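Here you go, one structure.
Here the complex is missing one protein chain, while the rest keep their positions.
The block that comes next holds chain A.
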């Protein structure tokens, strides 16, 4: 009993952090209608700044540092940290969220994910990848309560956060601008009628949210230490809390945050008991929020308040893909030539690019064609990868069959994740899928009783006596492996083109445009979503197997949520609606060709995710059709110029391809 109570008290610390993050999320949502996936990352930045100023008087800015003559003490450090939070809130408003305030849900999800990726990458660059200690600003000591020793730290922390949450509540209830924010969240015209600019209200909300969340992470960091990853991803359980609060009530958010914190803490206690199954010990902290998210969205998803100005889920252009043999042959020829003549490190980079292109293609299917936001693609890839390890080592399943089996497994998992998509869509689906991905990552991939820490070796792929393994002796990037990957990519693109041009692709686009109308023309919307999720998870699974083969041995890091998000970033950057975009994404992707090239010129490994994060934000804000789409527009523009420039030169007119209607770029006007 006393142990239970002591663990409950420990859970208060986590609960306090959740209060800070969920209050921030809620405030931003009420003011802008955007779920800010970067809430944790933003808060982490201010906390880092605080920790370093307090530790050695070094004020770390995104670029450059300012040194205090001597460490200025906790109070000043806290002020500096919070000042950073304010600046970050202002910048996030003007540079990231304001430009997309009328954009489709996908663009809004994508910018906040871009911000999250960029901030996390920047934290790695500026503060290092490892966890740092944060000195506590809270009182030490403890009090006796019902026979248990309850630390004062957690109690104070939760008290402070409740006060701050109450202040936010008071702002929303009692001040005129707060009331206008609430009016705006029901109907944007409401705020305008009350004489407030919604824009101004959004700015205030972002700054306040940043402050409250940062305060929570400053205190939480002293309990757990700070690392670039831990608080960034704490946004996921905080999202569960926000859903408990029905995206409305600060009071419910506080209660939910404390409840979740305590339950998680108690669970970690129970998991140490002898009767607790060993396979279920890891990742419980993420499984619980995921279950919560699922239950709430399933039960109440439709009744959750939506924003007054309902935006349509509009997506970038789609072009019905065509398979042009000579172009394909040319591309394959170039790729083969590069693979043959490249040095091993470039060959490895290009091979990685080919694999990432496959993973990006899975986003093209699910998001570009079916219009569903899935943040779980890396989990599908990982599931296939780990299955491959078991299949090839324990059961000796031979090479190409093993890939098919594992990708099919991933497809089954994808269909499972499709179930929530029957009821919910848009940003809510993004929340479910990121929660699912994180739960799978922590519960399965990081689970030592399922995936032993000694390593998950993968058998060598051989077919007809040819060894396709990536390594042999000192050769770390064998040509055979690269050619095998290229062949599989071509196969996947062919598969995609056939499906995208066929009845299935058309049905996907119809569902993406208008689910109601789709049902009225006889499309089984649920089955179509099942097919879409299954197909995209299958493609992701193939990529996962190849990632496995390319490493020879699997680790959970290859398939972390963050890896998935950075591939989403490059997929969106390349152009999420075409396989050309997926190829561009592959070239740009982490550890891919561009990365290898830049890396060989100057050491910039850590800067790469930062660049992709910023690139993602810029793409979402400036050019939603991505690089591939933009290139296509420009090519068309040049073609038009050429045609109109020379007044009907007969030879050129003959050579110019006949305008095929299906080649017209198109956009969805949407639901």
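One rule holds for everything that comes next: contacts are C-beta pairs under 8 Å (C-beta built on N, C-alpha and C of every residue); 3 or more make two chains touch, one makes a residue touch a chain; residues count from 1.
Keep this in mind: contacts and distances are computed from a predicted model.
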| item | value |
| --- | --- |
| Candidate names "Amino acid/amide ABC transporter ATP-binding protein 1, HAAT family", "NADH-quinone oxidoreductase subunit G", "Phenylalanine--tRNA ligase alpha subunit" or "Acetyl-coenzyme A carboxylase carboxyl transferase subunit beta"; UniProt protein name, chain not shown | "Amino acid/amide ABC transporter ATP-binding protein 1, HAAT family" |
| Full-complex contact with the absent chain, from A:5, A:288, A:519 or A:598 | A:519 |
| Chain not shown: contacting residue from A:123, A:260, A:318 or A:413 | A:318 |
| Residue of A:102, A:173, A:322 or A:527 touching the missing chain in the full complex | A:527 |
| Contact footprint on chain A, counting only the chain that is left out | 318, 495, 498-499, 501-510, 512-514, 516-525, 527-528, 531, 535, 661-662, 664, 666-670 |
